[in-house]
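Omission of a single protein chain aside, the complex is shown with its protein chains in their original locations.
Each chain carries a letter (A and B) given by its place in the written order, and its residues are counted from 1.
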Amino acid sequence: MSEHQQTLYPIVQALIFSSDQALSAQTLFELLQLEYPDIELADVQTALTEIKQSLAGSGLVLAEVGEAVRIQVADDYLDWVYKLYQQTPPKLSRALLETLAIMAHRQPVTRAEIEAIRGVSVSSPIMAQLKQQGWIKALGQKEVPGHPTLWGTTPKLLEDLGLSSKQALVDQLETIVQRFIQEQEQEQSQNRIDLDL
Amino acid sequence: MSEHQQTLYPIVQALIFSSDQALSAQTLFELLQLEYPDIELADVQTALTEIKQSLAGSGLVLAEVGEAVRIQVADDYLDWVYKLYQQTPPKLSRALLETLAIMAHRQPVTRAEIEAIRGVSVSSPIMAQLKQQGWIKALGQKEVPGHPTLWGTTPKLLEDLGLSSKQALVDQLETIVQRFIQEQEQEQSQNRIDLDL
Partner (left out) sequence: MQATQQLSLPLAIVQGEPMVNLPKGLYIPPNALKVLLTDFEGPLDLLSHLIRTNKFDIRDIPVFEIARQYQQYIGLMQQLDIELAGEYLFMAAWLTEIKSRLLLPKPPSFDDDDENEDDPRVELMQKLLEYEAYQQGARWLDSLKIVGRDVWPISIEVETPPEVTAQIDLDDLNAALQNVMQRALTKVAHQVSEEPIEISDKIEWVLSQISLEPVSMLDLLVAQEGKPGLVVTFIALLELWRQQQIELQQDEAYADISIRRAA
């Protein structure tokens, strides 16, 4: 390790272990430049690589979340942490995931609009759980009679899902939804051609 | 490292890094015994010593707090974390939020009463941080042996939360509690119906 690296390594380590959100190499670089004007982005990346390697077999891993990194418990040891906290991993019900998928894709969206798509009412416990997770928030009110609340997703949801931006979430859902509907419709027009013959 | 140690080391490391309070060797030992009945307390202590040594020069330290240990950022690197916090103010830890929520709901309340509700001890750093943020203050002392301090919330907390009065805060939290209790009762009566079948 170069002298430079020996200086950077513990600083970067202290920062990524104590940050409560994933940090990008760029953020770390800008912070370090305050004190070390001559470092380069590559130096930060080297330090991150070293930290990643040094964690092998340690019960912890350096995980990449979009452009950023965070330290997390290695998958094999997650059960131990739940034992420590005397918890079981929360279950995400199908109803909750469906509601969340619609909300994320259609945001801002009212509860009634979600209900129209699911064909069934969205229960209060589900809304409560989504709010408790810090995944959704009120974005405002729709300018129609009754002024229903418009819902949307939070930055915490993106971080918890390991996605880089709200756009990435919306785009991915758009792809899934459109691909599914298109596939079905293509089959349909295919069928009609078959019938015409 | 013995084979035994190789098994224990990552588990102990994952546990002490993810715990939001200091853990004693005894606590770790009892937890590990669930899966490894033949380990000894000394094995846990060996693992802790190894972790302590492996952290040398890493920006992190294994600090001893009475009988227990906790991972901390090494003093020399705290300034870096503060710099990071100035850029992106930190979110509050789960332990801190839970303590504050109980305090706000039950005020005036003693530390031991909060601990009884949370089921885990309220660490001094958490109390220190709540005081430092100016969110809590001593309201008096409870007339029981030991004259423990009764804690409550400050106008600054209300201001930071955007609330007009202490009553609004207490009421808001009471609503959450009542809704939770209602949902539990519904679930229980649901379960009872299931059992009748």
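Here is the rule we go by: a contact is a pair of C-beta atoms (placed from the backbone, for glycine too) under 8 Å apart; a residue touches a chain by one contact, two chains touch by 3 or more.
Just so we're clear, the structure is a prediction, and the values are computed from it rather than from any experiment.
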| item | value |
| --- | --- |
| Listed residues A:L31, A:A47, A:V81 or A:M127, member touching the removed chain | A:V81 |
| Which of A:R118, A:K142 or A:K166 contacts the chain that the document leaves out | A:R118 |
| Absent-chain interface as seen on chain B, which is shown | 17-18, 20, 60, 71-73, 78, 81-82, 85-86, 89-94, 97-98, 100-102, 104-105, 110-112, 115-119, 125, 128-129, 132-133, 135, 138, 141-142, 144-149, 157, 160-163, 172-173, 176-177, 180, 184, 193-194, 197 |
| Touching residues on chain A - with respect to the absent chain | 17-20, 22, 60, 63, 70-73, 75, 78, 81, 86-87, 89-90, 92-95, 97-98, 100-102, 104-105, 117-121, 128, 131-134, 137, 159-162, 172-173, 176-178, 180-181, 184, 187-188, 191 |
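We take it that only the chains that are shown with their structure count from here on.
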| item | value |
| --- | --- |
| Length of the line joining the C-alpha centres of chain A and chain B, rounded to whole Å | 25 |
| Residue numbers on chain A that touch chain B, as the complex places them | 6, 9-15, 17-21, 23, 27, 31, 34, 57-60, 71, 73-74, 76-77, 80-81, 83-84, 124-125, 128 |
